[in-house]
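This is the structure I have questions about; it appears just below.
One chain of protein is taken out of this complex; the other chains stay put.
Coming up: chain A.
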Amino acid sequence: MIQYKSVTKIYGEDVTAVDQVSLDVNEGEIVVLLGPSGCGKTTLLRMVNGLESVTDGDILFNGESIKSLNEIELRRKIGYVIQSNGLFPNMNIEQNVTVVPTLLGWSKEDKKKRFEELMELVGLDAEDYRKRYPHELSGGQQQRIGVIRALAADPPAMLMDEPFGALDPIIRERVQDEFLAIQRELNKTILFVSHDIDEAIKMGDKIALMKDGQLMQFDTPSQILQNPANDFVAQFVGKDRMVKSLTIHRIEQLMERYELLDSSIEKGQIATVSKSSNLRDVLSYILESKQQAVHVVNENDEVIGQVDFALVNQYMIDLAEKDEPVVNP
């Protein structure tokens, strides 16, 4: 849906911010642009809706060059969320959320209805917040409003520039989870800028790792973690990259692969983990329980199998050997 065709951005005479980057963002995918500050990730994002000009190369939106599209109309079709949420202090929450529908000339009733839908999406009470102003909300609430404002006119694509960067870790995690839940329903095409590897692993279907304006690696989180393309990637993802990659896989995937489902196991003295836990948490539980294995339980707290350290180890080895890309569920 968004295609970069060897895009280059040069500031002034010779400052190259983005150097011949090509990558495709498919429909319904979250692609995270990741890298240290000054790597050109934000510039790359802002070129899509024309906030930065393209020096060389081209960007296609829905197959059409953005140069051939009307800039204002294009921007109204792409949701835009920035780190400091960018809510307008002079407008109340309802006016803020429905700002793009207002630009598009929606009727009052349509806007009101849409506002209520969106507020429900993030679990905020529409009546309670309608007439309040941004400064009366907490950081987490403001960021949620920033996200639903970008969704207001139901754009097919969204650009998110470190949208959760200003939130404290606990709130950030909650807003991330909430956003992923929304995304599972809405299936937007999303370009997401981050400097945080953990956030990128969690949010991204694919990660584009950048350095000095160049694309270092563009792949799924598991591939980036397990097969870093070069030293820079390996260094950026960290020495604990294998441990990080454990978070991508859920225990039920492992059990399906090895056909471990066994409901005959009796619930005993052994610790239990939910089948939707990721492998990193499973290992942590095993360590914590000071036993060799844990029982896996389903939603109804019934034991459906048993896993131990060696199994997890075997699973990771098998995945790496088969070079099998594991896409985020």
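By our rule, a residue touches a chain if its C-beta (ideal position, glycine included) is under 8 Å from a C-beta of that chain, and two chains touch if they have at least 3 such contacts; residues count from 1.
Following the convention adopted for this analysis, contacts and distances are computed from a predicted model.
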- Which protein name, taken from UniProt, belongs to the chain you can't see among "Osmoprotectant transport system permease protein", "Nucleoside ABC transporter membrane protein", "SpoVA protein" or "Thiamine pyrophosphate enzyme TPP-binding domain-containing protein"? "Osmoprotectant transport system permease protein"
- From the list A:Leu23, A:Leu60 or A:Val99, which touches the chain that is not on show? A:Val99
- Omitted-chain contact residue, chosen from A:Ser84, A:Thr247, A:Ser289 or A:Gln314: A:Ser84
- Query: Residues on chain A that touch the omitted chain in the whole complex?
  - Reply: 46, 49, 51, 72-76, 80, 82, 84, 86, 88-92, 99-100, 103, 133-135, 150, 159
